[in-house]
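I'd like to ask some things about the structure below.
Missing here: one protein chain of the complex. Every other protein chain is in place.
To keep things simple, chains are lettered A, B and C as they appear, and every chain counts its residues starting from 1.
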Amino acid sequence: MKLIKKQIPFAIVFVFGMLTLVSYYVPHPKSVAFLDTVSQWENIVSSFAFLLGLFSLFYTHYAKIKKKGDGWGYSLFVFVGFLAVVVPAIVSHGRQMSGSEMTPLGWSFRYIYNTLLATMFAVLAFYIVSTAYRSFRIKSVQAMVLFVAALILILGRVPIGEILWGKALGWTGHSLSGLMNWIVDVPSVAGKRGIMIGIAVGAVVTSLKIVFGIERQYLGKD
Amino acid sequence: MLKKTLELLFNIDRRWLFLLLALSIFIPIVRPLGLPNKNISADVRHVYEKMNSLPPGSFILLSLDYDPSTRPELHPQAMALVRQAFERNLRVGVVTFIPGSTGLIDEVFSTLSKQYNKVYGKDYVIFPYEPNIVAVLTQMASNLYGIYDKDKYGNEAASLPVMKGITNYKDMGLVVDVTGTSSIDIWVQYAGDKYNVPLAAGVTAISQPSYGPYLQTGQLKGLIGGMKGAADYETLLNAPGKGTSGIDALNLAHILVVVLIVFSNLGLFLVKYL
Amino acid sequence: MSHTWMIAGGWLAAGLTIFIFSFLYKDNPFFKIAEHLYLGAGMGWWFQVYLYSIWIPKVADPLRAHQWAVLVPAVLGVSLVTQFFPKISWVSRYGFTFLMGYGAGLAIPTMLSTNFMSQIYGCIQPFTDVSHMTRLGMLNSLIVAVGTIAVLFYFFFSVENKGAVKKISNIGIYFLMAYFGTTFGNTVMARFSLLYGRFDELYSYSGANYFYATQVLLAGMVAYFLVHGLLAKKKPEGGAAN
Partner (left out) sequence: MKNNRIVCGLFTLFLAAAPVLAAKPAGHAKPVSRPAAKASPAPRTVGLVAEDMPYDVGGALLLRWPVNPADDSGTSYRVYISSQEKGGWLQGTEFPASANKGTDIDLPFWAWDGSASEHALRLDLNGLFGDASPGTVYRVKVSVLQNGAEVAESEVKTARAYGNWFRLDRLNNLVMLIIIVIVFFLAVSHAKRKGLFIRRIAGLDAIDEAIGRATEMGKPIYYVPGIGDMTLVSTIASTFILGEVSKKVAQYDSFIKVPHYDPIVMTVCKEVVKQSYLEAGRPDSYREDINQFISQDQFSYAASIDGMITREKPAACFFMGYFMAESLLLSEVGAASGAIQIAGTDIEYQLPFFFTSCDYTLIGEELYAAGAYLSKEPMLLSALKVQDFGKLVVMLGVSIGLVLVLLGQWQHWHSLVNFVTDIFKAN
C-alpha cells in the first residue's frame, strides 16, 4: 500500500521533473516531441483540476439552496449565470462569431461575462481614489520616494501634467516625459530586477525540493 | 478649529470620493472639456504623416486585434485611423486575429462609412477572424488570397473592386496593427523585417514603453500609445472624439488622485503639529 | 443576432454594470445577484473554454480516432476528482505529482535562464561598448547595476540587518519604492481607462435607440435605495462604506 500511495507518486514527480528538466538541454527532435506530448498532457490534466473547482462551487451552493440557508436565493443565480454562458456556448459550438453574425455565445460574452468582468476591474478605479485619500501615507522617506515616482508617472501620462510641469518647472530644462522615462528605465528596473532575481532563486530551490520529493506540502497529510 | 475641520475631513464618508471620481470621468463624456493637448507625441505624428503621404487610392491594411477589455484605449485609435484613411480616400482592408474584436470592427465602419459615404467592397473590406497569425502573415507575403479567398460576408475577395491590384505586402502602402496583445512582435518579425512592409502600431499605454526599441530601429514607423495617443491623433485630424473626451476624463481623474494624496498627507501633517 | 437582441443586451449590460457599481454605495441584493451571476458566468465561461479547446479536440476526438495515448492524461485528470472521496483521495496524488513534476522540471532551467543569468547579463551588458556610451548613459547603467545589488542585500536573510548591510539594504529599499511607484502610476491609468470605458458604454445605452436603458435602471436603483433607506431608518446602518 505504501508503494502505490507514496512511492509511485514520488517516482512520478521525479521522473517527469527530471525528463522535462533535461529536455531543456537536449535539442534533439525526440526531446522536442516528448516535451510537446507532455505539455499537451499537462493541459488535459489541469483542465480536470478546473472541474474540481466547479464541483466544489456547485456543491456549496446546492447545499445552501437545499438547506435554505442564509441568502440561498442568491445561490440560484450562480447556476443561472453558469447556464447563461454554457447553453449559448453549446448552441454555438463554442464560437463567438459565425461568419459576420454574432452567435448566442458572442452575445452572452459581450453583454454578460465581459460586462461583469470589466465592471469589476473598473470598480478598482474607485478604490484607488479612496486608497489615495485614506491610506496612501507618506510616513517615511521611503514612502516619499514611492509617492514621487507615482506622482511623476501619474502626471506624465496625461497632457495636463506636462502643462503644469512646464509652468512650474519648465525652467529646469527637463521635460516631464523625459523624467518619467528615466524613472521607468533606471531606478525602477533595478528594483524590479532585484525582486525578480530573489523570486527566481526561491522558485528554483522550491522546484528542486519538489522534484527530489523533499517538498510534500502540496499533497497534504496521509 | 482648523484641526477639528481637518479631522472631520479625514473621516469623510469615502462615498463622496467615489462620487467625485464618477463625476470627473462622466462629465467629459457628456461634454468634452477640450483641455489643451499641446505636446503631440512625435511617434503619433509619424503615423499621421505616413498616412498623409500616401497617394489617394493606396491600400492600407489594418490589423485590429483588440477586444472589449482594451476598447477604451484602442477603439478611438482605430476610429481615428479609419477616419483619416476615408478622408484621404485610401482603400482600407481589415484583418483580425482575436475573436472578440469583430463586433468592435463593425462598430467602427458602420459609423464612419455613413459619415464619409464609403461603400463596402469598393472603399473598404473586412476579412474574417483567423486564429493562426503566424501562418497568415507568412502566407500574405506571397498571395493573401491563399488565406483570405473570401471576405467576411462570403464574397469572392479577389473580385471586389477594393482589392484591385492587391496580392501581397508589396502592394500595400502601410500596415497598422492596433492591438491589446503582443501581436506587434509577430508583425515585426514575420512581416516587417522579412518583407520590408512599412509598419505602424497602436497599443495600450502600459505596453507602450516596451516598443521603444522598434521605433529606434525603424521597425515601426510610428506608434500610437494609449488614450493620449488617440487624443493626439484626433487633434492632428482636428476631429475630437472619444480619445479627446477620454483624455479629458483621465486628466481630471489623475489630477484628482494626486490632489487627494497631497491633501490628505498635508492635512495629516498639520493635525500632528497643530 | 437581431436588433431586439442588441437592445436586450444593452439593457442587461447596463443593468449588470449599475448593479455592480451600486456596491460602492452600499451592499444590496442587486449587487449580490450580479456577484453570484458573475461567479456562475465566470465558471461557465471557463467551462466552455475547456470544453471546446481541450475536452473535445484533445480528448474526445483522439479517442474516437482510437489514439489511446490520451487515456493517460485523461485518467490522471480523473484521478484528481477523487479528492472528493476521502477514502480514496490518495489516488489524486497521481495527477498532482504529474502536474508538479512537469511544472517544476520546466521551471528550473527557464527560471535560471531568464530571471537569473539574463538579469546578471543585463546588468553587465551595457558596459560592453563603453566607447559608444554617453556619460549619462554610463551613469544610468551603473545605477541599475548598483541598485540591483542593493536590493539583493535587502533580501539577504543570513546576515543581521545592521551596520553596513543595513545601509546598503536601505538604499535597496529606495529602488524598490521607485519600482512600486511606477507600477502604481501605470495601474492608476489602466484602471481609469477601464472606468471611462464602462461609463462610456453606459452613456451609449442611455440613448433613445436603447430606450434610455441607463436612465431607467439608474432611477430604479436610486428609488430602491430611497425606499429601503426610509423603511430601515430606525435600524443601524450596515453599509459597504466606512
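Throughout what follows, a contact is a pair of C-beta atoms (placed from the backbone, for glycine too) under 8 Å apart; a residue touches a chain by one contact, two chains touch by 3 or more.
Treat the numbers as computed from the prediction; the structure is a model and nothing was measured.
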Contact set of the excluded chain (shown chains only): A, C
Residue among C:88, C:117 or C:139 that touches the chain left out of view: C:117
Contacting the left-out chain in the complete assembly, out of C:145, C:202 or C:218: C:145
From C:59, C:76, C:91 or C:108, residue that would touch the chain that is not displayed: C:108
Positions on subunit C contacted by the hidden chain, ascending: 23, 27, 32, 35-36, 38-39, 42-43, 46, 80, 83, 89, 96, 99-100, 103-104, 108-109, 112-114, 116-121, 123-125, 127-128, 130-131, 145, 148-149, 152-161, 176, 179-181, 183-184, 186-187, 238, 240-242
Positions on subunit A where the hidden chain makes contact: 24-30, 32, 49-50, 52-57, 60, 116-117, 120-121, 123-124, 127-128, 130-131, 134-137, 143, 146, 150, 192, 195-209, 214-215, 217-221
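Heads up, the rule we're going with is that only the chains that are shown with their structure count from here on.
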Contact graph of the chains (line, ring, star, complete, other): complete
Taking each chain's C-alpha mean as its centre, the one farthest from subunit A: B
Centre-to-centre distance between subunit C and subunit A (centres being mean Cα positions), rounded to whole Å: 4
In subunit B, residues with contacts to at least two other chains: 14, 18, 21-22, 68-69, 205, 226, 250, 253-254, 257
Set of subunit C residues in contact with two or more other chains: 24, 186, 188-189, 192, 194-195, 197
Complex interface listing, subunit B residues touching subunit A: 10, 14, 17-18, 20-22, 35-39, 67-69, 99-100, 102-103, 106, 128-129, 152-154, 205, 209, 226, 228, 231, 247, 250-251, 253-258, 260-261, 263-265, 268
In the complex, subunit B residues that touch subunit C: 13-15, 18, 21-22, 25-26, 29-30, 68-69, 71-73, 204-206, 226-227, 242, 246, 249-250, 253-254, 257
Subunit A-touching residues of subunit C, taken from the complex the two chains share: 1, 5, 8-10, 12-13, 16-17, 20-21, 23-24, 29, 32-48, 50-56, 58-59, 69-70, 72-74, 76-78, 80-81, 83-84, 90, 93-112, 114-116, 119, 122-123, 140, 143-148, 150-152, 154-155, 172-189, 191-192, 194-195, 197-198
